[in-house]
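Missing here is one protein chain; the remaining ones are kept as they sit in the complex.
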Amino acid sequence: MSAPQKRVIELSGDVDLEHAADTRQMLLDAIDGTTDLLVDLSAVTYIDSSGIASLVEALQAAHDIGATLGLVALSTQALRVFELARLDKVFPIYPDMPTAMSA
Amino acid sequence: MSAPQKRVIELSGDVDLEHAADTRQMLLDAIDGTTDLLVDLSAVTYIDSSGIASLVEALQAAHDIGATLGLVALSTQALRVFELARLDKVFPIYPDMPTAMSA
Amino acid sequence: MTGNSARSQLPSTDGNAAAEQLLLEIRFFAKPDRLKLIRPVVLAAARMCGFDEQGGQDIVLATDEACQNVIIHGYRGQPDKQITLTAYDIADGIQIRLRDTAPAADPAHIHPRDLDDIRPGGLGTHFMQAAMDDVVYLPAPGGVGNLLRLTKHLPRQP
Partner (left out) sequence: MTGNSARSQLPSTDGNAAAEQLLLEIRFFAKPDRLKLIRPVVLAAARMCGFDEQGGQDIVLATDEACQNVIIHGYRGQPDKQITLTAYDIADGIQIRLRDTAPAADPAHIHPRDLDDIRPGGLGTHFMQAAMDDVVYLPAPGGVGNLLRLTKHLPRQP
């Protein structure tokens, strides 16, 4: 495969206010080089504005070091939330991991 | 097929106190001859003691006219409730419709 | 007025155990169509207390049957009466309390049918006993009505 290496971070369960601090830390910890990041949301059962805030912060931190951050396998609920926030054009969004890996 | 004809009744959604009168009527209405009955529970989302009561009443009405009444495709929750009531040995219980039809 | 109940303070505990934590209080009219609103929140509370899906479903069943009995036997179908449900995290399990303002029930008359005497009905209290570790009928604290306490402990870790 000739594509550059990508690091995958998996979020799961309710990405909500209760887990906001953990989510933020986990995402920011992953941004430690120029590796491009993919956030796998396939196991996310619910996401709210606090989860979105962590992802926006991580996206900006990734951009700051010249990396990218894409979102993979969003549920209908998650996609809806990104659309409502008009962030579906800001984040690269991929339907599944093979598509994301070969993008 | 050499098996006798069987009539299938489908229950769906929450077979609970709210729907107890309808459930009871639907089951008793189906017992109008000697046709053997199969109650398809595959679309049942929840069943409680009121649903069980309707099924016990229907079983007894079926027996009164020499018919049988079997239960098909119980969810884990439904099977659990029949087991707790020790009715899993009283009703014929089939995992799926083909098995029930050829029994 | 809704405003009154907003200002009366939620109890942090009922005074029994320091380790118990009130998860939430729900009040609803004693009508059969309300039970579908109660079941999902009881399941979520059970999961929050550490029960698995099966344990949660048992707790939902017991609570649902308890509410049915208040609707049918306690209030005899009067739809303007209310039930108050509180759910507590008791550290090693869950406790659900149901309060009503129905005439005092006599626990001696509350029991399931003989399981071998197969007939419609008479299973609700059996499900409550089978699904929970402890089922206690008490007079409501402070007067009118009943308090039913349903307790279930987490299975011991292997």
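When the chains are written out, they are named A, B and C in that same order, and each has its own residue count from 1.
By our rule, a residue touches a chain if its C-beta (ideal position, glycine included) is under 8 Å from a C-beta of that chain, and two chains touch if they have at least 3 such contacts.
Nothing here was measured: the structure is a model prediction, and the numbers come from that model.
Chemist: What chains on display are touched by the one that is not shown?
Modeler: The chain that is not shown is in contact with A, C.
Chemist: Which parts of chain A are in contact with the chain that was left out?
Modeler: 14, 16-18, 20, 46, 48-50, 52-54, 56-57, 60, 76-77, 80-81, 84-87, 90
Chemist: Spell out the interface residues on chain C facing the chain that's missing from view.
Modeler: Residue positions of chain C that touch the missing chain: 1-12, 14, 22-29, 33-34, 36-41, 43-45, 48, 80, 82, 84, 86-87, 97, 99, 101, 140-145.
Convention: only the chains that are shown with their structure count from here on.
Chemist: Which word fits how the chains touch one another: line, ring, star, complete or other?
Modeler: Chain contacts: none of line, ring, star or complete; other.
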